[in-house]
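Note that this complex is displayed minus one protein chain, with the remaining chains in position.
Per-chain numbering from 1; labels A, B and C assigned in written order.
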Amino acid sequence: MIKAGIMGATGYAGEMLAWILYKHPEVEVDFYNSHNYANFQLNQLYGNYNGFIEDKCVDLEEAMARIDNIDVLFIALPNGKSFELTKKALAQGVKVIDLGADYRLNSKDEYEEWYGIKHELPPLLENAVYGITELKRDEIQKSNLIANPGCYPTATILGLAPLLKNKLIETSSVIVDAKSGVSGAGRSANISSLFTECNESIKAYGVATHRHTPEIEQELSKLAEEKLFISFTPHLVPMNRGILSTCYSNLKKSLSTEEILEIYKDFYKDSYFVKITDGIPETRWVKGSNLCHISARVDPRTNRVIVISAIDNLVKGAAGQAVQNMNVMFGFKETAGLDFIAMAP
Amino acid sequence: MIKAGIMGATGYAGEMLAWILYKHPEVEVDFYNSHNYANFQLNQLYGNYNGFIEDKCVDLEEAMARIDNIDVLFIALPNGKSFELTKKALAQGVKVIDLGADYRLNSKDEYEEWYGIKHELPPLLENAVYGITELKRDEIQKSNLIANPGCYPTATILGLAPLLKNKLIETSSVIVDAKSGVSGAGRSANISSLFTECNESIKAYGVATHRHTPEIEQELSKLAEEKLFISFTPHLVPMNRGILSTCYSNLKKSLSTEEILEIYKDFYKDSYFVKITDGIPETRWVKGSNLCHISARVDPRTNRVIVISAIDNLVKGAAGQAVQNMNVMFGFKETAGLDFIAMAP
Amino acid sequence: MIKAGIMGATGYAGEMLAWILYKHPEVEVDFYNSHNYANFQLNQLYGNYNGFIEDKCVDLEEAMARIDNIDVLFIALPNGKSFELTKKALAQGVKVIDLGADYRLNSKDEYEEWYGIKHELPPLLENAVYGITELKRDEIQKSNLIANPGCYPTATILGLAPLLKNKLIETSSVIVDAKSGVSGAGRSANISSLFTECNESIKAYGVATHRHTPEIEQELSKLAEEKLFISFTPHLVPMNRGILSTCYSNLKKSLSTEEILEIYKDFYKDSYFVKITDGIPETRWVKGSNLCHISARVDPRTNRVIVISAIDNLVKGAAGQAVQNMNVMFGFKETAGLDFIAMAP
Partner (left out) sequence: MIKAGIMGATGYAGEMLAWILYKHPEVEVDFYNSHNYANFQLNQLYGNYNGFIEDKCVDLEEAMARIDNIDVLFIALPNGKSFELTKKALAQGVKVIDLGADYRLNSKDEYEEWYGIKHELPPLLENAVYGITELKRDEIQKSNLIANPGCYPTATILGLAPLLKNKLIETSSVIVDAKSGVSGAGRSANISSLFTECNESIKAYGVATHRHTPEIEQELSKLAEEKLFISFTPHLVPMNRGILSTCYSNLKKSLSTEEILEIYKDFYKDSYFVKITDGIPETRWVKGSNLCHISARVDPRTNRVIVISAIDNLVKGAAGQAVQNMNVMFGFKETAGLDFIAMAP
């Protein structure tokens, strides 16, 4: 049993970490931290934990003090709030998995431009591993600092990796039209996240300006071995959870849907959590699980391939992948604590 | 490991049984039966099972033939369809858990009146145990035929049992105003269950005529040790899962909210799945779990007690309680395969 | 054409007033007031007004100054914020319709107890008319200050009035189980109103303590000509709009459902907006309209009558009834500006 600390345990990603780790066979949670709800019990905010997780949340000061006791620190805080914690944890040999954006971009300048925050630990940008598990197991295993990918990037990079790695598409032609449930906006009291403002509507937002763009481009460029730019448009969908990423690109040569699906199945043959489906993915089939469903269709009329991938934004898109990365880092079974499947309906 | 068969595995209750038993440490599913989808793989209907449950569903004939192989038969079929199966299974020493209404009412006449179906096995009505687990563990343990309670009755009976058992309320004063998610209507192609017909609306239905009334009255009468009648009004709520039962009754003598809650905590002190909460229950906190949350408030202005209980209609209100009953019948740990908690949001 | 001012035009009730008055044949809106969004155009918050209502909202100071110009002032502000405005408006001969609770209760003490706010204009409590239009047309016509009823009270009082007026039920037996869409919570940035906190769940709240209780009791007592107390339990339903009020009471003598419905049809025969339906009301059929659907069922097993009424909380439960009251006050056709019906689905 290792010991973990969770920073930001009352936000949706942090709370999802608590949910997963509560049942994890190899981990004991040492502390749950909360800024707004320090001294509240977790079940006072999340009634599902009544009788289960009734621990009191600790404030930042106490969390800092407890870093000594733990083996791994999960940070689910707003961007720019991880620096001091990460520094201390790494100094004491505690592995860090950051669910925010602070270590995702390799370039300090790019981070500061897209996030408008001064980066206080630029040297770490070289050490941190972008933790999209299926594509980086070896690096993750050796790392002590994981930049856990964003939700949109996870769905999108897993969806496009086989095409780019195999150099099947024109790199300038990639368009990503993504759709997310409302939990992606977090548990903050914003009018735009009210039930009455989200329900019965769909909208695009952050058109051509969303912060997940550079990390998607960074990782896709590595796969393609050339710098590429994409168009990325996120949409808000009236549902709690789920991301669907619909990705368009032009094939370099003519390939059938069947051939594409074969390539995908082969690419992910050793990845338990990625399922290449014959049917078109729907977010409900992965909801509440760490799975990623991917399928593709070739449109011979335009010679485009349309790849569709679905994940749960809070699990594979956040807490689940974080635990998956932890499993790899500590040499646990990759699926430990994560082998639950979606419940329907 | 025992072996189980599931009749009606493609309906929502049957499919939920499949979900639970897939992870149950003591059970292996021998066959999944479906009438409309015989020869379909379960994952063709339920994409969440891609890579997990890819078994082909068998038709009635094959299911009948396989009864020899199994230890327990779960029946999740329309009312009136269980008779032949039950007869055969019991004859071969296979325990039966019926999720329908065929064995819930002790009186053949009452069954035929409320359901409009001729009862073909009236002698079994005496042997069958009404499987509301927390209240009948001893009987269930000895039984080979369980009538698994309806979803509304489960929430309501658990909610009112402590009051009636302790003779705290006027038995003629009980009013049950219940609310259910749409999965309670099953997976049938009815216009009234369309998204566009249910969404953004709430309605009552079956006012003063709903079929769950007699089984609630039967079990409450046993607890009260006198024949009682209730008013029961179900409502349809635009959500997938969940039942909230709001129960009103007049206190015989003055009691405080605190005293009532103490009585409840004591009553359910040995019941893992029933949580008496200080806060008012919400269905989201039990969604996808076998838990029942109950709380109560005394209204001193009217000397009424208002009890509110929440369950997941497909788990504690159907498949979960069925497995809980199986656990008791076979001497497994009562929580085996059922120790998952709700995921939020 | 008369001129109107709307205080609190960017909240849901105020905005609904703007929507209705924009098309009203007899009214011109002189100003839209907003506290948080002064100097914003209404269409910046509500995109449906793009190309239609693009007026800038004015702050309190400017609104106060413009009271001279108007004939009627609608106040849709938080409780306790109406006093100064009402005083000034009435002094200048401007009629006032307050959508909050400041003038609903006849007793200053009761107001201060339930709302925890000091009442600054107690003499007005005698002059104000509780504006449930169908029951008080004569008083409303003569009044210059209307206390517009709450949403739950509107549905409930209209639902129970025929029974109490005709002395058909035991006055101590009334139980009101009401359900509301989320817009009833207003457009405030509260975590409890987030999409992710309301969606896929139902809960009761304010059990035995909700502030609408005293106004319901006050008006029902007048109808019954005796002081009565009720049990009132509101519930939150995952939908934008709508209130369903399910009301239980014991009949004094035996009556059939048909007889009850006849009594209701007669009672409301001159009320355009109240429809007595044979089928059980559903909120979707009145959504976005000023209509109230009511039906009833007698349960002969318990000799109870169950009355179910449905309204749109923002229209008949707020802005629509306010305009209906204005129409009566100014001698316009009662349906002026309000003759729109629900859209399905």
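We take it that a contact is a pair of C-beta atoms (placed from the backbone, for glycine too) under 8 Å apart; a residue touches a chain by one contact, two chains touch by 3 or more.
In this text, all values refer to a predicted model and were calculated from it rather than measured experimentally.
Of C:Pro25, C:Pro123, C:Gly279 or C:Gly331, which one is in contact with the hidden chain?
Of all options in C:Pro25, C:Pro123, C:Gly279 or C:Gly331, contact with the hidden chain holds for C:Gly279.
Which residue from C:Asp30, C:Asp102, C:Glu200 or C:Glu215 sits in contact with the chain not drawn here?
Within the whole complex, the residue contacting the unshown chain is C:Glu200.
If the hidden chain were put back, which residues of chain C would touch it?
Touch set of chain C with respect to the missing chain: 12, 15-16, 19, 22-23, 46-52, 183, 200, 240-241, 275, 277, 279, 281-282, 284-286, 288-289, 293, 340-345.
Residues on chain B that touch the omitted chain in the whole complex?
Residues of chain B in touch with the missing chain: 12, 182-183, 187-191, 193-200, 238-240.
So which bits of chain A touch the chain we can't see?
Touching the chain left out of view, chain A contributes residues 172, 175, 177, 179, 196-197, 199-205, 207-208, 229-231, 233, 235, 237-242, 244, 246, 248, 280-284, 287, 297-299, 301-302, 304, 306, 308, 345.
Here is the rule we use: only the chains that are shown with their structure count from here on.
Which chain pair has the highest count of C-beta pairs that touch?
Counting C-beta pairs in contact for each chain pair, the top pair is B-C.
How big is the rotation, 0 to 180°, that puts the C-alpha atoms of chain B on those of chain C, in steps of 5?
180
Answer with same or different: of all residue numbers used at the interface between chain A and chain C, are over half used by both copies?
Here the answer is same, because the shared fraction of interface numbers exceeds one half.
Find the most central chain, measuring centrality by the gap between its CA centroid and the centroid of all protein CA atoms shown.
Closest chain centre to the overall C-alpha centroid: B.
Can you tell me which chain lies farthest from chain C, using the average of the Cα atoms as each chain's centre?
Relative to chain C, the chain whose C-alpha centre sits farthest away is A.
With chain centres defined as C-alpha means, what is the inter-centre distance between chain A and chain B in Å?
Chain centres of chain A and chain B, defined by C-alpha means, are spaced 37 Å apart.
Chain B to chain C: how many Å between their CA centres?
Each chain's C-alpha centroid was found; their separation is 39 Å.
Can you list the chain B residues in contact with two or more other chains?
200, 240-241, 281-282, 284, 345
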